[in-house]
Each structure stands twice: as C-alpha cells, then as structure tokens.
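Missing here: one protein chain of the complex. Every other protein chain is in place.
Right, chain A next:
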Amino acid sequence: MAERSVLSIRDLAVQFRSEQGTVRALDGVSFDLRAGRTLGIVGESGCGKSVTARSILRLIDWPGRITGGQILLDPEEPQPTDLTALGPESRRMREVRGGRVGLIFQEPMTALSAHYTVGNQIIEAVLQHRDLSKADAKAQAIALLGEVGIPHPQRRIDAYPFELSGGLRQRVGIAMALAGDPDILIADEPTTALDVTTQAQILGLLQRLQREKGIALMLITHDMGVIAEMADEVAVMYLGRIVETAPVARLFAAPRHPYTRALLRAVPSILATPRQRLSTIGGAVPHPGLRPGGCSFHPRCAENLGERCRREVPAPVPLNEDGGASCFLAEDAA
C-alpha cells in the first residue's frame, strides 16, 4: 500500500503554560497522513487529539506553543515545508490553511458566521484560495454545496446557517473545508453533535469525497464504532502520546497496548447481550498537568510490570506500516 505521505508529524511537542506549571499537551507525537487513506485518531478527553489537529493548522493560541518536533508538508518532495517554522499568520501558512489542509469542526458554527449567508461565506473562502471572478466563485460555491449533498443548492446558497438543520450545517461546514481544494482534511469529531442517522450520512459523505478526490483524511473521534467504520490506520492516544498504531483490522482483532485492550472491552456495543456488564479501566484519565511518571498509563494498567513501568518511559510506536505499541510488554513480545 504505502501511498505517498503528504504530511509527516515528527516528535511533535506542545506545551501550555499556566500558573500551576507547564502542561505537556503533546509529548513526542509522530505519524504520517497518506493520500487516499484515513488515519483515525482515537482517545479520551485530554489525550491531545484536538491539540494535534490545531497544531497542524497552527491554531494553538497562547499560552500554548509548539516546543519541539516538525510538521512536514510534502515530506517526499525535495523541498518539504516545515509548518512549525512558519508564522501562524504568515502568507504561506494562510495558503496552507484551507488551501492544502481543510478543517471540519465538531460544531459547524465554529467555522460559520451567523451574520452572513452560507453562499457569502463559501464564496469568500473560494476567493481566498483561487483566482476567480465573483460569478465563477459563486458557481463554484453552488457546485460545492451540491457536491456535499445539499438539496437545491441554487436556493440554499442564500440561506443563513440558523435556517439549516444540524446535518445540513455540517454539510456546509464540509463545503467550507473543501473550498480551497485541499488534499488533506482534518475532521475533529465531525459527527459527535449529530443524530445517529445523520451521522451515518455524514460519514458516508466523507468516504465518498475521499475516494473521489484522493484526500488524506485525519479523523479524530472518541467513538470506536466510527473508527471501525472509517479508518484505514488508527492511532490511539493517551495523555499526549500515541500509545499504539495499527491497521484497523488488527487494532480490533489483536490490540497490542493494554490501554487499547481495556478501551475496546469498555466500549458498549450494539451487539451486546442483555444486561451485559463491561470491563472497566480503574480510575479516570488524570489531568494532563498531573501526568504520572514512567509510562503514563501505569497507574490504571491491569498488566503493569511494577517498577519498570513506573520509572521508564517505553519507546514511541515504530513508524512502519504495521505500527506497534509503546509498551514494554509489546517490546518484549516482539
């Protein structure tokens, strides 16, 4: 498979300063986004999945900042661009944002203004990235609305966001993300706020767009069902680190990290038997500012080796296609 990598994250670190001290929101995160593939990023709150998305787009606000690592655009070209070296408001970064990397939010109103029509906003986004006349931009906006499955796009283009249902608003959000014709899409919990039948439609739409355009999709979710439905490869995050990466089938069939194993057993299933109890993970996700030493999962880990897991940090997951786990147990098994 080894499709072309379009974005390489290498050893990315992000810290937030506060009066209580420094929070390491991301602590050495590495992965690749490949053309035509979907990387699912899954984890519980505070694991750093949204910070990862925002870092790529250089949308981390003070007091947060990137403190290490690289975000390489076109890593296989002779001259890749390191996005961490660009100013967040630089011209090049503004071109990348939207033009190369589109972002779909959980709540589409984050990307939309309540005061302008849907059409105005998409036309604006189109003009930002393409040298078109106003009329052509409008035609393009109508085409985009049609492409994301909005009925009667010629009419809907004059609607205000509040006149649309949640599902249609998210379709508009996707049209906005596509306005600059990006080849990378980051979707941050794109269906979490939607009803389940609408979610199914939006996931189907993302799959179709990806297939047609060969987009590299990074899909952030807390929902293992969405991962199973959508991802080609999966990265599992816990407290600012990737603890396991795997092709999706293997992740579910033979998870290698104790956290992944525990998480999969804790997920309620539509296939459950009546009154079926779930396996639980003891305790709760600690605050990212109170990260335990050693392997940060060790206090909750049913399989921990004691001393070693308390003191040593396991090596990061290997960057090969088959993935692996950042865990001494997995290292020893290999």
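One rule holds for everything that comes next: contacts are C-beta pairs under 8 Å (C-beta built on N, C-alpha and C of every residue); 3 or more make two chains touch, one makes a residue touch a chain; residues count from 1.
Everything below uses one rule, namely that contacts and distances are computed from a predicted model.
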Candidate names "ATP-binding cassette domain-containing protein", "Biotin-independent malonate decarboxylase subunit gamma", "ATP synthase subunit a" or "Xanthine dehydrogenase small subunit"; UniProt protein name, chain not shown: "ATP-binding cassette domain-containing protein"
Contact partner of the left-out chain, one of A:66, A:104 or A:203: A:203
Selected residue (touches chain absent from view) among A:254, A:278 or A:315: A:278
For chain A, residues in touch with the removed chain: 44-45, 165-168, 195-201, 203-204, 222-229, 248-249, 252, 262-264, 266-281, 284-285, 300
